[in-house]
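Shown here: the complex without one of its protein chains, the others still in place.
Our next item is chain A:
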Amino acid sequence: MIVRDGEWKLFDYDFLTGRSVWVMEDGNRTHWRTDYPVENLVRQNEFSRNATAGNAFGEWTKVASVPLNVAHSENLVRAHSEGDDRYVKRWLNDGDNRAWRSFEGHL
């Protein structure tokens, strides 16, 4: 059975996380789309931020939880592998990405 969303065909679905991967052909190219439910994650991060407000950096502080596809598409994974900490920290400190932060401190 093929599940469709307009032109898109469902390629992969993860029941645990709700992540779905869709594929679409336009004749020349294959397009991929990854849908991620992030409502819970944003809420979880917000909860952590509030709960750890005012704490100092301790041992193994979780500072951010980023959806995997965002981490890859924003080049965070590559930058982190290559040791470009400045890029990663600038990205995480950016107010636009605050939803993914689980700890308030400036990195």
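Keep in mind that, in the parts below, contacts are C-beta pairs under 8 Å (C-beta built on N, C-alpha and C of every residue); 3 or more make two chains touch, one makes a residue touch a chain; residues count from 1.
Please note the rule applied: contacts and distances are computed from a predicted model.
Enquirer: Given the options "Phage major head protein", "Molybdopterin synthase catalytic subunit", "Hydrogen dehydrogenase" or "Substrate-binding domain-containing protein", say which is the protein name UniProt records for the missing chain.
Expert: According to UniProt, the chain not displayed is called "Phage major head protein".
Enquirer: What chain A residues would touch the chain not displayed?
Expert: 9, 11-12, 14, 16-19, 21, 23, 25, 28-42, 44, 47-48, 51-52, 55, 57-73, 76-77, 80-81, 83, 85, 88, 92, 96-99, 102, 107
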